[in-house]
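Pasting in a structure now, in structure tokens, and then I'll have a few things to ask.
Yeah, one chain of the complex is gone here, protein chain that is, but the others are all in their spots.
Labels run A and B following the written order; every chain starts at residue 1.
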Amino acid sequence: MRPWSAILIPVVAGLAALLLSAIPLAFAGAPILPAYAQMVAGVFGSVFTATETLTRATPLIFTGLAAAIAFRARFWNIGGEGQLYLGALAAVWVGTGMIDGPPILMIPLVLAAGAVAGAVGLLGPALLKTRFGADEVVTSLLLNFIILIFVQMMLEGPFKDPMGLGWPQSEPILDSAALPALVDRMRLHAGFLIGIAAAFVAHAVLAYTVWGFRARAVGDNATAARHAGIGVRRTILGVAIASGACAGLAGVSEVAGLKGYLTSDLSPGFGYAGIVVAMLAGLSPIGVIAASLFVASVFVGADSMSRAMGVSSFLADLIVSMSLICMLVGGFFARFRLRLRAAPAP
Amino acid sequence: MIDILQIFLSESFWAASLRIASPLIFGVLGALLCERAGVLNLGIEGIFVVGAMTGWMTVWLGAPLPVGVLAAAFSGALFGFLHSVLTVPLGLSQHVSGLGITLFASSLASFTYRTALPQVSSPPRIEPFRSLDVPILTDLPFFGPVLFQQTALTWLALILVCVVWWIMDRTPLGVALKAVGDNPEAVNAQGLSVIRLRMGAVVVGSSLMALGGAFLTMSAFDAFFFGMVNGRGWICIALVIFASWQPGKALIGALLFGMFDALQVRLQTEAGALVPPQVFLMMPFILSIIALVIVARRADYPRALLTPWFKGQR
Partner (left out) sequence: MTSLAPGPPVGPGTPAMPGPILAMRGMTKRFGPLLAADSIDLDLNQGEVLALLGENGAGKTTLMNMLFGEYTPDAGEVRIRDPSGNEEVLPPGQPQAAIAARIGMVHQHFTLAENLTVLDNILLGTEPPFSSRRSRRRARARLHRLMEASGLNASLDVRIRELSVGERQRIEILKALYREARILVLDEPTAVLTPQEADSLFGAVRELVREGLSVIFISHKLREVLAFSDRIMVLRHGRRMGEMPTSEADVGKIVRMMVGEEHAGVDRSPGEPSAPALVLEKVSVPSSRAQRALFEVSLTIHEAEILGIAGVAGNGQSTLAQIISGLLQPGEGSISIGGKNVRRLTPARALREGIGRIPEDRYQDGIVADMSVAENIVIERLDSPEIQRRGILRRAAIATHAEFLIDAHDIRCPGPHARTALLSGGNIQKLILARVLEAQPGIILANQPTRGLDVRAAGEVSRRLIAARDRGAGVLLISEDLDEVLALSDRILVMQGGRIAETKSRDRAVIGAMMTGGSVG
């Protein structure tokens, strides 16, 4: 894909999805132009709404990176949601009093724990694929359900907060382990910066290192990569670890940066939305930043509009899913043009 | 030990197994049709949701139950058509398109439901399918309760197994369908349309998936809840591999799954005090993964699965 179309197509796709949302809006009986105005105001209306959007984008950057890295190597990690919860669980396990120390020690520790947990969560499907040839799409998907039930079990068992008035929630994260806020009196936290740093690191690793070279080669043509002496299984396991770790960090950032404790409704589907983010980004780690800002804007804007206009808040999910489909179609037209120009058949 | 034996001897256990298997039979058959033609349909989870919602809402709006079933099938066909356009003539990634369909279908279903029913505290109910109660047969010992007290939708599922088997194994259409999932060029060279065959299979397969969803709201339960599909679609994708893309084995796979699920519900009541209930809730998913791993090495995937076909290009 040419650079200009890599930017143009997702932008057009996003706009198209927003335009298409006029149909469900009309169906719900909302006045259309005021509804759009409310959406824009809901995102850009004030410092508060703007930081809320960035806050919402934070987990999406991580889950988007998880999907982008894995999909680059044609490893279909659809289990971002589960890995996110594993990361969050590890964060509360380490960060709620198991040990205590200064933030300089605790924050990296909590982040590391979450990353490891997420990586372990994807290592299962990766091993089942490399050892037994089991399709990772199905295993990583089903693992989402298993992990979520497991988290519920933990929250009603060993992780339950005795002070939680009987609610199935974890004890709160220690202050020393919490990610600091970035703007005074706003919810935006350091997780956002960590996410952006992670995106740049991922970009550099993919583009400039031998490891990234191998991952891309395996993704584009595993047979040729194997023939060229690249260890395909090892590469896939490596990619799975990196991808799972990113998704795990999403969980840490939500627990340690935003919520402060873990409940079983921590994520409204950030893992799945991460797939949309990755596709909108054209699987580019830097693009993930922009794409997650877009998806977060849709969520925040549509939520605000929903509240104001009495339209169902499922509208946000609807717009996000439509943008994925528009993106797919747009990508087709870009490739189609390329094919016409580049491949004068036999 | 005795307890388990008792469970296996009870009529209600077998009746429950068949009931739990019914939506999966629809789903596995649908996935099988799509994949045999060479198209993976990860839209299944969302299509289940849409089928469940559409079937329920049609009846809730006053239509008779069979119309609800047709409406559900039609809604599935619509999303199947979208998936088939994206993956067959446009040749886009079947993985991503399917996930997109799932996200789109389930959010559209939820949005429609919420928009139609903005403020309800408990989901409104409909009068669902009742068990058939065939005279005389129902009173048979054992088989009566197990087979003849099921609803018409369960019977529809069983009939569809035979229909799909007959089409796949006994008709030129089935031969063409299997060929298009193995080597589309073979089909094209004989003047048949690869595009139409594949799109047709995905549309029909998706409408079967939607029937699986409709079973949930119109037979198993009597209302629509958010999250009621709860991974059943994904389980079908695992089962179709387990069934090596054969309708007969698909039935067996779904029934085995139904049995394990019925068993765990009964064990849960027996052993509930000892083991957290979540352990039992996890079982269906763990079982699906195990089933997948068992067959993975010798799974005979349709050769052209996931491979788009373009005219005049090989």
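One rule holds in what follows: a residue touches a chain if its C-beta (ideal position, glycine included) is under 8 Å from a C-beta of that chain, and two chains touch if they have at least 3 such contacts.
Computed from a prediction, not measured in an experiment: that's the story for all the values here.
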Sole residue of A:A225, A:A247, A:V277 or A:A316 that reaches the chain not shown, by the stated touch rule: A:A225
Identified contact with the non-displayed chain, of B:G62, B:P135 or B:G191: B:G191
Hidden partner interface residues of chain B, rising order: 170-173, 175-176, 178-179, 182-183, 185-192, 302-303, 311-312, 314
Missing-chain contacts mapped onto chain A: 208-211, 213-214, 216-217, 220-221, 223-231, 340-346
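Following the convention adopted for this analysis, only the chains that are shown with their structure count from here on.
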Chain A and chain B: spacing of chain centres that average the CA atoms, whole Å: 29
Residues of chain B touching chain A in the complex: 42, 82, 86, 90-93, 95-97, 99-101, 103-104, 106-108, 110-112, 114-115, 118, 230-231, 234-235, 237-238, 241, 276, 278-279, 281-282, 285-286, 288-289, 292-293, 296-297, 299, 312-313
Residue ranges of chain A touching chain B (in the complex, touch as defined): 24, 27-28, 76, 78, 128, 132-135, 137-139, 141-146, 149-150, 152-153, 156-157, 272, 275-276, 279, 310-315, 317-318, 320-322, 324-325, 328-329, 331-332, 345
